[in-house]
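So that we are looking at the same thing, I have put the structure below in structure tokens.
Note that one protein chain is taken out, while the other chains of the complex remain in position.
Right after this comes chain A.
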Amino acid sequence: MHDDIKDSLLKKSRATRSEQRGRIISLTCTAIIVLIVISIFYFVASKGLATFFSNKVNVWDFLSKSIWNPGSTDSHGSPQAGALPMIIGSFGVTLLSAIIATPFAIATAIFMTEISPNKGYKILQPVTELLVGIPSVVYGFIGLSVVVPFVRHTFGGTGFGILAGTFVLFVMILPTVTSMSVDALRAVPRYYREASLALGATRWQTIYKVVLRSATPGLATAVIFGMSRAFGEALAVQMVIGNAVLLPHNLISPASTLTSVLTMGMGNTVMGSAANNALWSLALLLLLMSLVFNLLINKIAKRGRI
């Protein structure tokens, strides 16, 4: 009798064993994912940094010069890899599209959560989900055939440029920013609204004095998330931005972004050449920027925790 109990206590039960198996499986999967991420990072970094170490491009020149011709060398003998036009192009379309998208997204989110939760949810939820699901090439195609001519007729120029890119990205990030803003507003506890109304606030006062204010970290996260998507979008932007690696002197002159130069150039360079390494440097810059966006989101989330 005693031995039975002792045995069963000392032996691992089936449940324990299966728990161990589960742990091993999930740990392995996690490890593989971490390994993949690290190797991607390592690969991009080693290739991207080669521009600066092997090809002797000055980092500052890379960030501040505006002549992009990494296949040929300048008077000092280093490749002409000035990425400023793309950096300006990328930040230009990202910031502008976020600035236009934010009021639309927040207004829509307010409508869906505060003003007409039932109707708003029924109509807008499927619409936003649909918009997220449209492939970016379709956005680019529409941009090319509708937005570019529209910009050309309204503002002049060829129509290609930062403005067209901004409009396309605006539509592309709108659903993401909207649905994340909706989540942020939904997370505001009901009792904040009740407290405000019970103090004699109107619904609108409650929305902008309490709901929006308490949801600010969440809304900021939504906008930054949209910005990071806009920053990384390649195809649709490439189709409407004009792809001229020149410093844009206005919003309707052909320009380029980090991603558009990458997609245009990656098939046309030889691995290991200076031109190829310069493209990897652009990729590294994109990677670092998405890291910055993630850090920002994390930081805001931490500070905004109630």
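Throughout what follows, a contact is a pair of C-beta atoms (placed from the backbone, for glycine too) under 8 Å apart; a residue touches a chain by one contact, two chains touch by 3 or more; residues count from 1.
What we mean here is this: contacts and distances are computed from a predicted model.
Trainee: Between "Nitrite reductase [NAD(P)H] small subunit (EC)", "Cytochrome c class I", "Phosphate ABC transporter ATP-binding protein" or "Cation antiporter NADH dehydrogenase subunit", choose the name on the UniProt record of the chain that's been left out.
Mentor: Per the UniProt record, that chain is "Phosphate ABC transporter ATP-binding protein".
Trainee: Specify the residue from the set A:G77, A:P103 or A:G200 that touches the hidden chain.
Mentor: A:G200
Trainee: Looking at A:V148, A:V210, A:V261 or A:I300, which residue reaches the missing chain?
Mentor: A:V210
Trainee: Take the complete complex as the reference. Which residues in chain A touch the chain that isn't displayed?
Mentor: Interface with the chain not displayed, on the chain A side: 189, 191-192, 194-202, 205, 209-210, 213-214, 306.
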